[in-house]
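Input: a single structure, listed below in structure tokens.
Removed: one protein chain of the complex. Kept in place: all other protein chains.
Right after this comes chain A.
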């Protein structure tokens, strides 16, 4: 049962990672591409962490997975802002 949950959830996670990458390639400008990357990968990693959580033996391992997702979220939110900001000031240069 736990194995099935892992298959389904990590599979879903992969779909969102692929979606993020497809968006990165297909979307027309750099800001739209950032949307795809941050949001797609955030959700993809969330589903993969949730799927792997069904294989854990202790609560500490679940906490560690949560920590990984939390830190990745923090990084995604911060880095996307920095990249977007850099792109804005780049495009405003004379």
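To be clear about the criterion, a contact is a pair of C-beta atoms (placed from the backbone, for glycine too) under 8 Å apart; a residue touches a chain by one contact, two chains touch by 3 or more; residues count from 1.
In this text, contacts and distances are computed from a predicted model.
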The complex's invisible chain, by UniProt name, from "Phosphoribosylformylglycinamidine synthase subunit PurQ", "Sugar ABC transporter permease", "Extracellular solute-binding protein" or "Sodium:proton antiporter": "Sodium:proton antiporter"
Those residues of chain A which, in the complete complex, touch the missing chain: 15-16, 19-20, 22-23, 26-29, 31-32, 34-36, 38-40, 42-44, 46, 58, 60-61, 63-64, 66-67, 73-74, 76-78, 80-82, 84-85, 87-88
